[in-house]
Every structure is written in structure tokens, then in C-alpha cells.
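The structure follows.
Just one protein chain is left out here, and the rest sit where they should.
Here is chain A:
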Amino acid sequence: MSTDAKTLSPRAVTWARRRQATRRAWDAYRVQRSGMVGLVLLGAIVLLAIAAPLLVSPADLSVTQATGGRMDPPSAGFPLGTDTNGRSVLALVLWGSRLSLVIGLTATVVAIVIGTLLGLTSGYYGGWYGWFTLRFSDWFMVLPSLVVAIALLAVMGRSVVTTIVVIAIVSWSGTTRLVRAQTLTVKSRPYLERARALGAGDWHQMTKHLLPNVLPLVLASATLLVPSAILMESTLAWLGLGDPTVISWGSILNEASNQGAVSARAWWYLLPPGLAILLVVLSFMMCGRALEAVFNPRLRGESS
């Protein structure tokens, strides 16, 4: 080990160390059963979403070419029954996974980027800027997110992009606090003082030392943010605030309840999108919790 390190370049050393850290994290993750179950579930769902264009043809989603009857119960031709326009609910749910995942992931990335930027700079610079960003994020934290989202969508109009923006706006603030706290602890460590003494600038300190140290935490919190973003998207779509021209799980539920699926007892129309949301949220939560335990050993249970 030590002889190897001597012959390697500094860059190679860094990479070797990173590889090692990753392996250690993976080992800690692997032993958590719920985390693995979540990962497998998630993998399957993502695969299905990616493969959806192969499984579902445009004709299956076309209302003018639909072959089924109105809200037909499950049959051999339509394993999950049909919707009001005679389209297969299975095809709709499969197709809906794409939008739900895309919106959930994109909104999370946007929220995480905003949150990390503000949290990192706030913790690093401190002073009045730090105070201001902290209060700013506090203000967003106490706003009732659903109400704000509904109001924003009403003003900005309904489309996929506005939905993503709105979800990001109401969910970035938690990350800011998390990142800021972690930045403060890392910042006070001696090696950063050393780096400063050696002439490291703000940019160097933030990108080379602080960011790598907060990233694992950000990753864990992002994994927990995705399910809440997906839930938010479904909620908004179910309330009729989504883009009705695209198919998402929330919009399927919205159409089902508007077309009287509850009165018609058409469970096959309501349950599949609902269960799909449950499954995705559950698997993200399982992965997120496991990741959290990996990066925060205090959360690790003894048995796992």
C-alpha cells in the first residue's frame, strides 16, 4: 500500500482515495436490507420508464385510436382495464412514470443546486450575507408549500416547466440549512486553516474542500427530496393544476376522479396510478434513509 502510493501521482492518489471511500460507502449501504430493496425497486421502475416507448406505442395513448370501451374492467386485452376514452390504464400508468420521474428528479436537482449554492456561500462567508440567506431560506421554510405552489401555478400558467420551477421554489430551503450547517463544521477544521495559510482562495476552498465534504449529505437529502417532489407533482396534477395535455400519474388520478371513477367503482382506474406513486415514493425513501445512515453513522442501527 505505502509503496504503491509513492509511485503514484497526487491525482492518482486522490482518485484511489475516492474509490476507496466509495467502496466503503457501498459496503455500508449493501448491508442495509431496506436500502437494497429500495434500490432494486427503483432500478426496476427506472428501467420500465426508460423502456416505456418500446412497450407502449403512440397508438395506445391516442384517444382517437383507442379500442377499448368506456371504463372497462380488467380483461386479457387490458390487464388493468381502460380509462374513460377506452385507452389501456396499464399503458397510461407506464407512460405516466416517465413524466412523474422526470418532474420529480428535475425539480429536485434544481432545488438542490439552489440550496447547495446558497447554503455553501452562506456558511462560508457568514456575516450579513450569511444572516440574510439564512433568514431568506427560513422565510421559504415557513411558507405553506402547497398553497404557495397552487398560487404560483395559477399565476404562471400550467405546463411541465412551470410545475418543475414551482416545486423547486417550494423545496430548496431545507437543503440550504443542511448544507450551511455542514459547511460551518468543515470550515472550522484545522486543515482548512492550513489551506488558507498556503494561500488557497475562496473558490479553491469551497470547491476543493467544502463541497466534496458536503456532497454526500446533499446526495442523501436529495434522495429524500425526490419522493416529496413526486408527491407534490401528483398532488398538483390531481388538483387539476398540472398540464392536462401530458400524462402523469397525478393527471390520470385527476381525470379518473373527474370522470366519476369513484361513483362507478372503477378501482382499476384509480388504484394503479396511486400504487405506482406509493411504490416510487417508498423506494426513494428506502434508498434515502439507507444513504443517510451511510453518511451519518449515528443513524446506523446495530443489527444492520
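Basically, a residue touches a chain if its C-beta (ideal position, glycine included) is under 8 Å from a C-beta of that chain, and two chains touch if they have at least 3 such contacts; residues count from 1.
In the analysis below, contacts and distances are computed from a predicted model.
Colleague: Name the chain not shown, per its UniProt record: "Sarcosine oxidase subunit delta", "Two-component system chemotaxis response regulator CheY", "ABC transporter substrate-binding protein" or "Ubiquinone biosynthesis accessory factor UbiJ"?
Modeller: Going by UniProt, the chain not displayed is called "ABC transporter substrate-binding protein".
Colleague: Pick from A:Ala16, A:Met141, A:Leu215 or A:Ala264: which residue touches the chain that isn't shown?
Modeller: Answer from the full complex: A:Ala264 touches the omitted chain.
Colleague: For chain A, which residues touch the unseen chain?
Modeller: Touch set of chain A with respect to the missing chain: 62-64, 66, 70-71, 84-86, 154, 157-158, 240, 243-245, 254-255, 257-266.
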